[in-house]
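Scroll down for the structure; my scribbles are underneath it.
Note that one protein chain is taken out, while the other chains of the complex remain in position.
Letters A and B name the chains as they come in the text, with residue numbers starting at 1 for each one.
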Amino acid sequence: MKVFITGMGIITAIGAGADETLSALKSGRSGIGGIRRFDTVHRHIPVGEVKQSNEELCDLLKLPTVGRYYSRTALLGLMAARQAMRSSHSVTPVRRVALVNATTTGGMDYHEMHYRKLSSDDIHAQEMELLDCAGGTHLIAETLGITDNVTTVSTACSSSANAILTGVRMIRNGLADKVLAGGSDAITRFTLNGFNTLEILSPTGCRPFDAHRNGLTLGEGAAYVVLEPEKTALPDDVLCVVSGYANVSEAYHQTSSSPDGKGAAMVIRQALSVAALSPDDIDCIHAHGTGTQVNDLSEGRAVETVFRNQIPPLSSAKGCIGHTLAAAGSAGAVVSVLSLGEQLLFPNTGFNHPMPELSFQPNTLLRKATVNHVLSNSFGFGGSNTSLIFSRY
Amino acid sequence: MHAYITSIGLISPQETAGNRFSFDLTYENAPLLRCIEPDYKQLIPPLQLRRMSRILKMGLGAAQICLKNTENLQPDAILVGTGLACINELETFMLSMLENGEQGLSSIPFINSSHNTVAAQISRMLHNHGYNSTYCHRGASFESALTDALMLLNEKNAEHVLLGGIDEYSKQYHLMLQKLGHAAVGGEGAAFFLLSRVPAGKVFARVTAVRTCYKPAADFIDTFLSAHHLHNDDIDTVLCGVNGNMQDDRIYDHPAERIFRRDTQWASYKHLCGEYTTSGSFALALAACSLLDGRFPASCILRNPRRPQRILIYNHYHRLNYSLTVVETVR
Partner (left out) sequence: MDKTSLIEKLKIQIIESLTLEDVKPEDIDSEAPLFVEGLGLDSIDALELILLLEKRYGVKIIDPKTRREALQSVSSMADCILKKQKTGAAECRTTTDDTPPENKDMHGKA
């Protein structure tokens, strides 16, 4: 059974909506800059913030604000989720709509700002609702009227790739007729400090696959896709087919990927096998490409292992939007869909010097090309590796 | 879609021996039920154990107990449902960040606060490269993971899935619940299951349907039953999530009066494990063991004691996340 993407929504540091995102990707414009949204001693570390404030997001979403509390992760999620649902129409009213959301921070941005209040007697019921991963999912479900199979995946940086994978399988297994799947994460002091203790934040802005790469850059945002089977999808809405997907555990280290990219190669091969495609069918790769020493080497080696001497054009969008954590996989899906729709290869921002360990370098130019199949990778803490393949229809 | 429960590993506030519930379940009249924990050194490699938080030990411990009973079979997939995940590590890192002005922080609580830590560390312990995922959706976390497990088996992408539900007591969270009037006996636990596509070895029971809903419509039980071609009298036992909170417990009145037959057996389980976001995993362990034994422990039976054949586990968390699970005997 074919599962289509029939709608999508995105908000990141380079803009809100597919159109703004496309024009930024075409121009290679980066959304990475200073930290404006919260107070921290790590001011010098660049990040990819979404331009709108929480108040502006509430305004755009027409949400009541008096006596109500929202986490930024939830607001960003609702922005992108609403766009996605609005852009997909379906043939007939669909009965069973599911929501598979993804987040790693949940209501952390609110929690860390109001920590003292939460342990006082003044705590409001709705503030507690924000605390965990489910709070933001509930806001999206409530606002968009979804009640069936409402759930949240949290597998670190591969979370929303797994949300899409689960959504596709829900349709294939007959559990849902339409699935809204994706993820959302705001930048928080918690994640900034967390990644800082691991010493993997770039002091200059990330440079995926560059010999002088010096760490990742945190981004924030949300991205969602609407998944539908052939029978209910409106032909005009069909953006692409989700043809391949796989999830494997590398089981190598708690935070690090193996230097030889064993887990990454394994997951890419499995996704190709689900899609019944061979490596040379892939026209471009949307890489995980975080810009850390370990990831880019490991992912690069995995790509060499699978594609040997015919490596398709590869690029990572993290050089302009940053690493949006739980939203990275679904943002990758949106970028892949844009690539298929426009028949374009997007440049890998921030690249200058080829890595001596690799036989290839990322694509640095915006160019027209025949794009039929895009591979999108997402790798997370704990060896959580997921690959998705999007194909033209 | 269905799955055979072929092994169970349980760490809960009740004494368990291997994968067997003891039947003299002790009713504890305490405001809080904490787990009786095994000696983890017997279960987890020491080098891995040293950096582990309590929830990780509970998760890996329960997973090991579950797999030990299967002669250490290597599962094809590992799935974990956890409502609050590593909330205590999250708290530790946040407090240390706030108190130390974001300077000189240890990375360990941050690493261990990642929601997928339990599932990922199990895969490392087992050197398992299979499918690995974690669902964190408060009261529907375990049932979401169970749904995924049923899909994997149905797709024939897995013969055996290791599935767990796990949550740990958090003082801070418990206090917030009390302040907001969600009064109930707090609990925690780790329940792991080996779910198999075909019956093999010791079979406890068979899971045939699961469904989660967020603020569902009033007729959602009827819709669920008819979607699975079940009639109300096909269910002989309802294992429900009453927790002693009047507002929460009122939810179960409607199905008792309107949906199920008067002679349906009603049972409860939260007096044994307390209220927590993945208590549904404890309920599934209890249901599976009771099907195998042909009866529920006396302390669980609310009315109409009988031999259970097909149990509906009906639970909700704070009247937001609802779940329904059908589990039946294989004899």
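Everything that follows uses one rule, which is that a contact is a pair of C-beta atoms (placed from the backbone, for glycine too) under 8 Å apart; a residue touches a chain by one contact, two chains touch by 3 or more.
Model, not experiment: these values are computed from the prediction.
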item: Contact partner of the left-out chain, one of A:Gly167, A:Gly215, A:Pro229 or A:Gly244; value: A:Gly215
item: Candidates A:Thr232, A:Thr255 or A:Ser315 - the one touching the absent chain; value: A:Thr255
item: Among A:His138, A:His323, A:His373 or A:Arg392, the residue in touch with the chain that has been omitted; value: A:His323
item: Missing-chain contacts mapped onto chain B; value: 46-47, 49-51, 104, 106-108, 111
item: Touching residues (missing chain, whole complex) on chain A; value: 156-157, 195, 197-203, 212, 214-216, 253-257, 290, 292-298, 323, 325, 379-381, 383
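Heads up, the rule we're going with is that only the chains that are shown with their structure count from here on.
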item: Separation of chain A from chain B, taking each centre as the mean of its C-alpha atoms, in whole Å; value: 29
item: In the complex, chain B residues that touch chain A; value: 1, 78, 83-85, 87, 90, 93-94, 97-98, 101-103, 105-107, 110-111, 113-117, 119-121, 123-124, 126-138, 140-141, 144, 147-148, 150-151, 154-155, 172-173, 175-177, 179-180, 211-217, 320-321
item: Residues of chain A defined as touching chain B within the complex; value: 40-42, 104, 106, 108, 111-112, 115, 118-119, 121, 123, 125, 128, 131-134, 137-138, 141-142, 146-156, 162, 166, 169-170, 172-173, 175, 189-190, 193-194, 196-198, 247-255, 263, 266, 380-384
